[in-house]
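One structure is given here, and the rest of the page talks about it.
Shown here: the complex without one of its protein chains, the others still in place.
Chains here go by letter, A and B, matching the order in which they are written, and residues are numbered from 1 within each.
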Amino acid sequence: MVETWGICIYILKYSMKKCREHVPLGARSISTQIVRNRMKSVKNIQKITKAMKMVAASKLRLIQTRAENSRGLWQPFTALLGDTPSVDVKKNVIVTISSDKGLCGGINSTAVKVSRAINRLTSGPDKETKYVILGEKAKVQLIRDSKKSITICMTELQRNPLNYTQVSVLADDILKNVEYDALRIVFNKFQSVVSFIPTMATVLSPEVVERETESEGKLGDLDSYEIEGGETKGEILQNLSEFQFSCVLFNAVMENACSEQGARMSAMDSSSRNAGDMLDRLTLTYNRTRQASITTELTEIISGAAALES
Amino acid sequence: MLRQTSRLLARSIATTQQPIRLMGARPMSTNMPATPVEDSTFAASWKKVAPHIDPPKTPSAFMKPRPSTPSAIPSKITVNFVLPYASQLTSKEVDMVIIPATTGQMGVLPGHVPTIAELKPGVLSVHEGNDVKKYFLSSGFVFVHANSVADIVVVEAVPVDRIDQNLVQKGLADFTQKLSSATTELEKAEAQIGIDVHSALSSALAG
């Protein structure tokens, strides 16, 4: 996480300051040695963050095209069913999407914060809200305060490149293991390398869709559609709702993976920039100390010679 | 609230002006305002529980507004044909599409009644002038909206000429054999799906 690097760099800065304070005029080799060690470690950190930035950039390039390709998938469902964030149902399931790995800025904590707020929003008397967590990082955060509400946690999604079959198998597993009236999928939508928008997509259960269609509910428009195929309307709606969930979840996972790489890239970029700045300052200190010690030595020699002469 | 009333109003006007059902100038969910309106009840209740965090966006905020229903039937139908890994057609205007609905092949022309149709494995043909493109679809859904926009969402689609005839015959034989030897409900269902898909594939190649 970027915070970790922040702390790391802070410690370095602090010790550097200390080391500057502690340079007495006479002491030579020891103080330069300390600064040289610091410089080495900062240089190494910079190398690592630079490499991580490059890796993130190339991963981002790959996944960005695929995320963009998947954007067509959810739009038909939103066009048909709209998005219904304020729908009032009993059983809410919050699907929080996060990353497995850290060092990617604040996207995971944003997702968790939003999920917690949705939890507060949807909770009430005889209502039930559960969490389904994708990715290690949200699990770590949510397990602290909402342990009881977690039903399933899924990790290691990105072992192979993300694809629809995988996400739909996952969606299938979720559907089989939780009871829901509404699924709230929380993820970070990828906008650009520096901007990720916390987003919530709502998928309603077939029963709720049917309820909202009738009598001026939120989906009153659905009534005007003719439904082809299947024996009953309920059956088609059930298939539709399941399919919608897997499609929406697929895009959400793609967008979040894309945001993750983008966030990691910019976090690593700023880390390597910080390390560079620090390196500059350290070099300055180092040179100054060296200069000072040379000057002191010269003065000593000259004054010693002068003392001998006189 | 206001949005609902305007919609209701529009509906009553539309029905008086357009008694013919097929034309379907009724307001649809696709009939979205040019700038997506945020759900005000949601925003308000969000403010109560989390005043320090901005409410999350909802998907429609990222969607291009769909065209409103024209009063006259357009000459072309706009098709969005999407797969999980690609968008095959995006807002493409074509003359007609024939889709493999579970109830049978369904031709969709401009001005079609709003329909939600489940798909079975079969051939989708996109007619554009004299040019006909054929895809084999595995399964999915089609939504035809009142504004002559058809959304086709499919799990897997391939051009028909990429299908291997020999593999289809072999698969058909395999699954027919599997069906006879299947013991559990699940195995039977899987074999049945196998037969359905492969016979659809072979008739696609024949047709």
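In the analysis below, contacts are C-beta pairs under 8 Å (C-beta built on N, C-alpha and C of every residue); 3 or more make two chains touch, one makes a residue touch a chain.
As a working rule, contacts and distances are computed from a predicted model.
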From "Integrator complex subunit 11", "ATP synthase subunit epsilon, mitochondrial", "Large ribosomal subunit protein uL30m" or "DNA-directed RNA polymerase III subunit RPC9", the hidden chain's UniProt protein name: "ATP synthase subunit epsilon, mitochondrial"
Result, missing-chain neighbours among shown chains, is A, B
Determine which one of A:T165, A:S195, A:N287 or A:S303 touches the chain that has been left out. A:T165
Just to verify: which one of B:D95, B:E128 or B:E156 makes contact with the chain not shown? B:E156
May I ask which residue of B:E93, B:E128 or B:E190 touches the chain that does not appear here? B:E190
In the full complex, which bits of chain A touch the chain not displayed? Write them out. 147-148, 150-157, 159-161, 163-166, 168-173, 175-177, 206-207, 230-232, 234-235, 238-239, 242-243, 245-246
In the complete complex, the non-displayed chain touches which residues of chain B? 85, 121, 136, 138-140, 155-156, 158, 162-164, 167-168, 171, 185-186, 188-190, 192-194, 197-198, 201
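Going forward, only the chains that are shown with their structure count from here on.
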Measure off the straight-line distance from the CA centroid of chain A to the CA centroid of chain B, and report it in whole Å. 33
With touch defined as at the start, can you tell me which chain B residues reach chain A in the complex? 4, 7, 24, 26-30, 32, 39, 41-42, 45-46, 49-50, 53-63, 66, 80, 82-87, 90, 101-103, 106, 113-118, 120, 140-141, 143, 145-146, 149, 151-153, 155
So in the complex, which bits of chain A are touching chain B? 66, 69-86, 113-114, 117-118, 120-121, 163-164, 168, 186, 189, 197-202, 216, 219-222, 224-230, 236, 239-240, 243, 247-248, 250
